[in-house]
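Just one protein chain is left out here, and the rest sit where they should.
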Amino acid sequence: MGKIVIDNNRCKSCYICTETCPKGLIKKSNKTNRLGDYMVEFDDPKGECIGCAMCAKRCPDMAITEVYR
Amino acid sequence: MQQVFSIPKSMKKDFKYTFCPGCDHGIAIRLVAEVIDELGIREDIISSTSVGCSVFLYDFLDVDCVEAPHGRALASATGVKRARPDKIVFTYSGDGDFASIGLAESMHTALRGERVTSFCINNTTYGMTGGQLGPTTMMGQVTTTSPTGRNREYYGYPIKVAEHIALCDGTAYSARVALDSIPHINEAKKAIKKAFQVQLDGLGFGFVEILSSCPTNWHLSPEGAHKRIREEMIPVFPLGVFKDITENK
Partner (left out) sequence: MTEEKVLIKGNYAIAQAAINAGCQCYFGYPITPQTEIGEYLSGKMQELGRAYVCAESELGAINMVMGAVATGVKAMTSSSSCAVSLMQEALSYAASDELPVVLVNVMRTGPGLGYIYPAQGDYNQAVYGGGNGDYKLIVLAPSTVQECVDLTYRAFYLAQKYRNPTMILADGLLGQMMEPASFGEYPYPEVDVSSWALTGAKGRPARTIYSVATEEKKQIQHIYDLHKKFEVIAENETSYEEFNTEDAEFILVAFGSMTRNIKAAMNVLRAQGKKVGCFRPITLSPFPYKNIKALAEKGKDMIVVEMNMGQMLKDVKYAVEGKSQVSFVNRPCGEWLSVEEIVAAVNEIIAAKEGSISGKEMESRYATSI
């Protein structure tokens, strides 16, 4: 069981995290940022996140600021 | 729950990267920051950057930095280190900066065995000016100044930086790493740490060439760009350690 914190001010919607998460828990959101890009959101209703931090390690903008396990 | 990832302390407060979406500069700088944290050397660092996307390092890293003209970061770093041998000195450059306009300065810094650490981001193009042919542009690669692809007749061959630096007697450590996948990112961090360590141990020049993506100028998606690193770049620019004088000791 783990969790992540996403800083939407830093996210530039490159979506690398969505392809990196082994559990597919990071998804394109319906919300847009001020550039009109769809932001990402952490969606883990079943508590599947293992806190591997792969998303944070591959985020080029350090928009995933915290990972807990 | 235990926190397993946080923003490195050596990053400036409230920094926000100004790189394009998906650009690996952000990862490279984070790895440098993490290594600085782990070695506990932030307060002793004086860095030097010159020109290109890499120059904005000083907006993000919370360390002293002196700007140099294009290509001269290594000369500037030599001056800093000779003036203050007690400080930790590193440079952060692009391939054009390090291996084209600044090749003489870079090579001679390695040849003199200056106790400095240097990182060269290789993305096979001049990123900041919009994707022109650079010293590491691969054969056949289309850029805005090689519209039919790099060929021998017009452009000659790209340079393999890490191998050349490894040939210099003053080099203590030279490696090439990539940022396209988690295993490679982990390897990259080890190499960055080692490049600092040889300076801390007074052994000589520490160098890491970092294969990095430029999705904007490659006209690829961020993940597409990483696929290109894996499938096209690494076969030409093989990963590995080309020199490590601490081996077998």
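Just so it is clear, A and B label the chains in written order, and each chain counts residues from 1 on its own.
Just so we're on the same page, contacts are C-beta pairs under 8 Å (C-beta built on N, C-alpha and C of every residue); 3 or more make two chains touch, one makes a residue touch a chain.
Model, not experiment: these values are computed from the prediction.
Trainee: Among the chains present, which touch the one that was left out?
Mentor: Taking every chain of the complex into account, the missing one touches B.
Trainee: Given the contact definition stated above, which residue among B:43, B:169, B:201 or B:231 touches the chain not shown here?
Mentor: Here the residue in touch with the unshown chain is B:43.
Trainee: Give the residue, chosen from B:4, B:66 or B:142, that touches the chain omitted from the document.
Mentor: Of these options, the touching residue for the absent chain is B:66.
Trainee: Tell me, which residues in chain B touch the chain that this view leaves out?
Mentor: These residues touch the chain not displayed: 12, 42-46, 48, 55, 58, 61-69, 72, 75-84, 87-88, 104-105, 107-108, 112.
Heads up, the rule we're going with is that only the chains that are shown with their structure count from here on.
Trainee: Report, in whole Å, the distance between the mean C-alpha point of chain A and the mean C-alpha point of chain B.
Mentor: About 27 Å, centre to centre.
Trainee: In the complex, go through chain B and note every residue touching chain A.
Mentor: 1-7, 11, 16-17, 19-27, 30, 182, 185, 215, 222-223, 226
Trainee: Spell out the residues on chain A that touch chain B in their complex, using ranges where they run on.
Mentor: Per the touch definition, chain A meets chain B at residues 1-3, 9-10, 12-16, 19-20, 51, 53-54, 56-62, 64-69.
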